[in-house]
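This structure is in structure tokens; I'll ask about it shortly.
Omission of a single protein chain aside, the complex is shown with its protein chains in their original locations.
When the chains are written out, they are named A and B in that same order, and each has its own residue count from 1.
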Amino acid sequence: MVRRAIGTRRRCQLNAPPVSDVTAALAERVRHAHVTGTALRITGAGHWLDAGRPCRADASLPLAEHTGIVEYEPGDLTMTVRAGTPLDALRAVARGEGQWLPLDPFGHLGGTIGATIATASSGPLSAAFGTPRDHVLGCEFITGTGNVVRAGGRVVKNVAGFDLVRLVTGAWGTLGVLTEVSIRLRALPEIDRTLALETTAGEARRWLRASAYTPLAAEMISARLATDMGIGSRDTLLLRLGGNRALVHAAAESASALAGSRDVDTTVWDTLRTREPADAAVVRLSTSSSQVAALWDRVASIVERAGGHAHATLQRGIVRCMLPVQSDDAEEHARLRGIVGALLTLGSSVVERLPSSLWAKMVPPAASDALSIGVRRAFDPGHVLNPGILGELA
Amino acid sequence: MKPSPSAIPAACAIPGTPLSNASAGIDACVHCGFCLQACPTYITLEDENDSPRGRIVLMRALVDGSLPLDDADVRTHIDRCLGCRACETACPSGVPYGQLLEATRATLTRMTPNPFLARLVLFVFARQVLLRLAMLGGRITRATRLSWLLSRLPGRAGFAMAMLESTRSAMRRRHYTPTGDGARGSATLLTGCVMEGLFANTNRATERTLVANGYSVVETPQQRCCGALHAHAGDDDTARMLGRANVAAFEQSGADFIAVNAAGCGAMMKEYAHLLSDDPTWRARAAAVASRVRDVSELLAEAGPRSGGALDTTVTYDAPCHLLHAQRIASPPLRMLGAIPGLTVIPLDGSEHCCGSAGIYNLIEPDVSDRVLAPKLANIAATRASLVATGNPGCLMQIGAGLHQTGARCRAVHPVDLLDASYAAQAHAHRTP
Partner (left out) sequence: MPTDVAQHAAPDLASRLAALVGERRVLARPSELRSYESDGLPGYHARPALAVFPGTRDETIAVVRLLAELDAPFVARGAGTGLSGGALAEGSVLLGLHRLTRILSIDADDARAVVEPGVVNATLSRAAAAFGLHYAPDPSSQTACTIGGNVAENAGGPHCLKYGVTLNHVLAITVLLPSGEVVTLGSADGERDGYDLLGAFIGSEGCFGVALDVTVRLARAPQAVRTLLADFSSVNSAAHAVSSIIASGIIPAAMEMMDGPTIQAVEASIYAAGYPVDAAAILLIELDGAAAGIDDDAARVDAFCRDAGARGVRIAAAPAERARLWQGRKKAFGAMGRIAPNLVVQDAVVPRTKLPAILAEIQRIAELHRVLVCNVFHAGDGNLHPNIGYDATSADETERVHRAMAAIMQACIDAGGTITGEHGIGLDKLPYMDALFTPATLGAMCALREVFDPGRRSNPGKVVPVHSCREWFAAPSARAGGAS
């Protein structure tokens, strides 16, 4: 017996907005695919598709048309947006209200919010603001059986029910097709200033650890990449400082003690985001933040020797390597395989892009443990959503 | 598991008992659990039945009749409470836990009496002749060093001897005549049972420091044991008898303040009005007396206290529960120590936690008491201080015995002894320039 002093005998009413026509139509397509066993490749703007990830799809499920802002209440700093909306479009709208979504994934600036969330992609700003899992408040997605699920909500704090939002964030569409997301925005900082400092990763990390200031981003740039971006010729720390005038001024003073610093235009961050060549292998290596300088020293030299670029999000312990792929022949693949193979032994790794012929040989499945298999089976029992994209077994 | 709403039963199953009279205090508990980490027995025994929140649940069960008064588990967990009242400091709802505990014990002992040893101790403390004999016996044992010899014995007997041994004054004998103008008013000392019996030097030091700080000291000859031990153990009839005797005695003394240097006794006397609340006449008289009660540290801190001569040593301070939690007196003893030049005061981690003495608890629940004492000794050792100051005889003996048995060089001392030694050092320096 549960003795209870208070409670609700009166049931409250469900007050959910109806599912949009587009979502309903998409859900119908997925349901049909499930019944017919048709594997679907979910596509957004198509900018990030050439990642080389294996995907055994029979048909594509495009969301590029599914764009637009559903709800934006600037006073709440929250926005609900359709999954196909490009990040740069979203950025323009928020900026008009003095706000931003501090999420800057690498690649094309017009990648969609849906793809960003589905792939859990982030960039230098993640040092201060976290990754997509820290920005998403709620989402609507279509499971592999065509059920429309609405997880989370539109408020900044919410622990109602099990966290399906975190589950589908970074699931690469394999647990559901994202159709709508609610995200948390921030007010733009009063001052947004970027400094370039020629220093080593070790020095930079020591400064970050001891400093009273929390930069918006602190990205280590390898010498070749710095040259390429036109910000220097040696290993360079790009430091993005935000806050009120006094704070940013003091932080810049403090950083200048580390090495000679100079101001660079904030557009340098977009330059960095879009720097990777059209044909490239991209690997992210990571370790604990105390080991990141050591990792950087080992990785940067390998990458530079191979003619590639490296940059590191120091506070997160991540070193990202971009290696040019000269041609699509076997010799080049063998060369690449050697370099990537050497890199993968250096730390935890996430492969972003790789020629597809190498993918299966070099990248272990990401969702092969019993729990992941179980989750996949529960949400997409027919295995119709992006099958194979996580290297998972059918 | 569908929750079904139902009102909480309001009926009292044990009308007329001390607990039923106090049961309004139970309702104040919102079950938030903030008391858990403040409770030494919960930390030690790791069972919520041995926590304030758990004990309140058990009390409520007694009141609503869902558990009988002779339930053995209830008795065990109520008995195991140290009564340190640290939970009261942590409680945002103001649950009068100390009063609830005493009412529960008073109710339970009517059903099942306390163990023999407890009854014997309470019997002795309630009778002046027996008490004086017992204290004399103690002093003889101490003077003949028998206590030192027997303190090696295992078990309770050895610990009791170590307690006795630890009452040997840690400070050198002090001879000086304090001077003061008495401008701060008159004070009379609750000489106490154990204090006068085993810590007579501290009582004299208390009188001297009070005089040195502008109080005139008068005597109160008819005073008795304060009754705290009896109240804590559920023997409220005896506690009331002693309370009435003291109220009458201190009414006679006419002093502005009743100075108490034993935190447990002071806490009891400040609550005389509650103790005697069953009788309106006595209640008013008790309230008047209680309003004059001060811990000696309060009186001294009020006066500064005046600073004395240098003592070149290190000390750490352990707060007696009945000073910190029951009387909510935190800084005055530290101000006393701060008035001593040359004295280095090292903060004690967990100073707010009970040492496990708790009146006669260390005799009745030796196992739990030892386990509560162990971290206290470790924290004291970590300070590397030469002395640990604490203003309650139970704590002085508990910590003193623990230090003695572990062979530590640190000694327990009452803060007034330190201040007194400082004044003596000053007087000595003036005599021999």
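Quick notes on this one:
FYI, a residue touches a chain if its C-beta (ideal position, glycine included) is under 8 Å from a C-beta of that chain, and two chains touch if they have at least 3 such contacts.
Quantities reported herein were computed from a predicted structural model and do not represent experimental measurements.
Shown chains touched by the undisplayed chain in the intact complex: A, B. Contact with the chain that does not appear here is found for just one residue of A:Glu190, A:Asp228, A:Asp270 or A:Asp328, A:Glu190.
Which of A:Gly146, A:Pro355 or A:Pro387 touches the hidden chain is settled by the complete complex: it is A:Gly146.
Of the candidate positions A:Ser20, A:Thr227, A:Thr271 or A:Ser289, contact with the hidden chain is made by A:Ser289. Note that of A:Gly46, A:Pro62, A:Gly170 or A:Pro324, the residue touching the chain absent from this view is A:Gly170. Contact with the omitted chain, checked across A:Thr43, A:Thr78, A:Thr179 or A:Ser222, is made by A:Thr78. Residue-level contact of chain A with the missing chain is found at 1-16, 31, 34-35, 73-78, 98, 120, 130, 133-134, 143-151, 153-164, 166-167, 169-171, 175, 186-190, 209, 212-214, 243-251, 284-291, 317-318, 347-351, 366-367, 369, 371-372, 374-375, 377-382, 390.
Along chain B, the points of touch with the absent chain fall at residues 1, 3, 5, 7-10, 27-37, 46-49, 51, 53-54, 57-58, 61, 66-67, 71-74, 89-95.
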